[in-house]
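The complex appears here without one of its protein chains, the remainder shown in place.
Chain nomenclature is as follows: A and B, assigned in order of appearance, with residue numbering initiated at 1 for each chain independently.
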Amino acid sequence: MDLILQLLANGISNGSQYALLGIGFGLIFGTTGIVHFAYGPVFAASAYVMWWLIAALGLPFPVAVVLGMAFAAGFGVLAYLVIYEPLVERGSPSFVVLVASLGLFIVIANTLAIVFGTDAKTLPDFSYGIYFLGDVVVTGVQIAQVLVFMAVALALSAFLKYGTWGSAIRAVTDNVDMARIVGIDTRKVAIVVFAIGSMISAIAAANLLVREGASTHIGFFAVFYAFIAVVVGGVGSIRGAAIGGLLLGLVESTGMWKLPTEWQSTIAFLVLFVVMLWRPTGLLRGN
Amino acid sequence: MDYFYHVLVMFCLYAILATSFNVVIGLAGLFALSHAAFYAIGAYTTAILTTAYGVPVFVAMAIGVVLTAAVGAVAALPALRVGGHYLVVVTLALQVIVIDILRNAQGLTGGPDGISGIPRIVLFGQSLSTPGSFLVLAAIVATAIYFALRLLAVSPFGRALRAMRENELAVQSVGKNVVALKLIAFALSAGTAAIAGSLLAHYIAFVSPQSFSIDETILVLAMIILGGTGNLFGAVVGAFILVLLPEILKFLDLPVGTADLMRNAFYGLMLIVILRFRPEGLFPERYRYTLPAEAEQAAGAFQLTPLANFENGAVTLAGENLHKNFGGIVAANGIDIELRAGLVTGLIGPNGAGKTTAFNLLTGFLTPTSGTITLRGRPITDRRPHRIVHSGVARSFQDLKLFRRMSVLDNVLVAFPNQFGDKLHNVYFRPGAVAAQERANIARALEILEFVGLRERASQEADGLSYAEEKLLVIARLLATEAEVLLLDEPLSGLDPNTLARVLPIVRRLAAQGRTVCLIEHNLDVIREVCDVAAYLDGGRVLTIGRPEELMKDPQLLERYIQ
Partner (left out) sequence: MSRRIFLASALAAGLIGPVLPAHAQQPDVYRIGAILSMSGSAPHYGTVMSRGALIAIDEINAAGGVDGTKLELAIEDHKSGNTQAAVAGMNRLITVAQSPAVMSSFSGPTVAIAPISKEKEVFVINGGGVSLRMIGVSPYMFHNRSLATDLAAAAVHRAQARGFKRIAQIAGKSEFGDSVIAASYEVAKKLGLEIVAAEQFATDATNIDTQVAKLRASRPDVVLNWPTTPQAGLVVKRVREMGMSQPVISMEWTGEDTKIAGVANSNGVEVATDYFSPTADNAMGQRFYNEYKQRHGEDPDFYAANYYEGVHVIAELIRRAKIKGGNYWNGARLTEALWEDPSFASVYGGKMTFQKNGVALKRVAILEVADGQLKLKEFMAARTE
């Protein structure tokens, strides 16, 4: 019984991280229709930048996170303007955009290794303490992860509901053509969502940095899990991405209750496979 | 020299992978990212059979190909349900699952360690253990596969695949079985990838899960995109470039330690730059082509195929008490309709009245919640759309659903019934019969195009047509189905008087030759001119049916309709 509770706790914590990644990715994907595979390397790059700001320049952690978010926003927008926009404008099919972002993925992952070296980047002895709930252990980082996710998710939905750009973003997500007809500048909306989505990835990167540090290949898992969270939840729905991410974390963790743990990712993907066959457009309404 | 030969061997293997992947991605338009998994299953099957069970090499390879084709067909199941990005994710998941199983099913696959000591291929008493000797085999196999798949791509089967890529509903409306097309495309593509896999296993004499990761799928995908989706030659060129590029980059003198990282980064950059400036790939698919001269001459005047026994005015297609609910919405609420041979029936009614729903129900695109549909008295209620087309009922769509990235001629050709070349075994085992029929079909297609006034456009891309021409092409495509019952969804709306004057006689002529015609139309003048019978629909049912003139005297109807 202890084990399943512990696995549940871990699942919620990890699921929060996936969900966080998912809502950032889902915002970009749902609004622009671009499979932003370079979301992963942007995530990785901002983790490295934050590490560098802290370890080399000695900046305090919150300052580094804010700067890291700004960096990610700039990077994401740049990727959109330089690579995606020209392709989308030429009417390229979406998988050309997908391969282009895979190209970007390769460039960034390798450049990180060249610039920062191939060793792992960690913050020395950054600790949040350990808490016991009965026999279940949770670390401060795990709790922080859940809280950060909830805060970001709430802030994002408030922004989409009340913010200046919120209604425009929702309109574009619903129907691009209609949005264009009613005079919404879809280009600006795309830029805004790339900025916000990338910033969310940087927050997730900060989580990872304190959890286990950054290494060059972290980007792939980030974008893969984010993608899955979004698709399982239903494209175009922030709540769907959040639920998808949490579910992924829970399945991956509790699914191992009675199974050998090397089957962890297999189980997660098997569930994904079944969910997709059962509900092809995701758990919540997808478009 | 071995190094050079090795690079060429890898080029041959990737060429096989890229061309076979292009069948699914480029021709069928199914964005399924699990090709490396098939590559792996092919490699592992032959590896396991030859090392653990002592099965002879070629037998093991053949079993691997068949097994992988079967797995490929299973992998097609999601593609029957989902498309687009969803299919991407589901197939990526499949890829991960397969590699996980290879990694974890220790007893069978050797786990992460892989399987070593795979025997070499022995041909004519010679063991193909060196890159040079293996290259000969790899090149022969790759060439054979290239031409085999090319034959498929230009065959009626390949045409049907491309039509499915362009529009899945429309391809059913011309009588193609989408499920079969998808299953065969997947199985064929997977089986061919397995050939590459089994060659790799016997070439390197070792397989391990690392060799078949998602990266491999992505690499092959990049080859296709780079070369040109839908163009098999492009895929080969893409494979050539992406196999050679990293090797050429190795000759760059770079600082030790970061050299390979720089090469990889440069490789990614090249990929972006090429796509940025040539997103359609180096060799884009060609949609137009020059017609063979004999086809041009063969074309005569179009004659409808005479119907064997038709009785003017006899009921052909009938729907009785058809209901259709979507959740809470009632789209059809007891439609009763009878269509008669030799007559043109017009459906009128306000938007949302259930006219298109009636078409969808009658042609199998929707299954009625209750009610029966009969064709000449025989029930066809549960038949799938392509089977209904085979029975002689064809329809068009209000939004046309042309096969845009195909030539005008191909749009018509794809619709002919009973094509030998729709069956893959005929493509390979009866090529003569397929070619002969194809010549006849081209001639007939040209006649049809002449008849509707699109003869000049035959070899052009359908995407470049004007709106009126598009509508004419829809009619041409419908004529090609040789169906006896034709349902046309707003074939006349938005047409200029000239085109209208061309189309109306066609409709009348179809009826005169015994076809059953039903069309949806809003313009009452047109209805009066072309229809023998008109049915007024509203609220998901037929309210009145009768001769157009009579119908239009009904003041109640006039009031409801015109307001």
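The definition used in the following text is that a residue touches a chain if its C-beta (ideal position, glycine included) is under 8 Å from a C-beta of that chain, and two chains touch if they have at least 3 such contacts.
Predicted model, so just to flag it, every value in this text is computed and none were measured.
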{"item": "Hidden partner chain, touching residue among B:257, B:379 or B:505", "value": "B:257"}
{"item": "Option from B:131, B:281 or B:319 whose C-beta touches the chain left out", "value": "B:131"}
{"item": "Where the missing chain touches subunit A, by residue", "value": "2-3, 6-7, 10, 13-14, 110, 113, 117-120, 122, 124-127, 130, 132, 137, 139, 141, 208, 211-213, 215-218, 221, 252-253, 256, 260-262, 264-265"}
{"item": "Residues from subunit B at the interface with the omitted partner, ascending", "value": "1-7, 10, 103-104, 106, 111-114, 116-117, 129-131, 200, 204-208, 210-211, 213, 215, 247, 250, 256-257, 259-261, 263-264"}
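What we mean here is this: only the chains that are shown with their structure count from here on.
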{"item": "Distance between the centres, which are taken as Cα means, of subunit B and subunit A, whole angstrom", "value": "35"}
{"item": "Interface residues, subunit A side, partner subunit B - complex", "value": "29, 35, 83, 86-87, 90, 92-96, 98-100, 102-107, 110-111, 113-114, 224, 227-228, 231, 235, 262-263, 265-266, 269-270, 272-273, 276-277, 280-282, 286"}
{"item": "Complex contacts: residues of subunit B adjacent to subunit A", "value": "25, 31, 77-78, 81-82, 84-86, 88-90, 92-94, 96-97, 100-101, 103-104, 218, 221-222, 225, 229, 258, 261-262, 264-265, 267-272, 275-276, 279-280"}
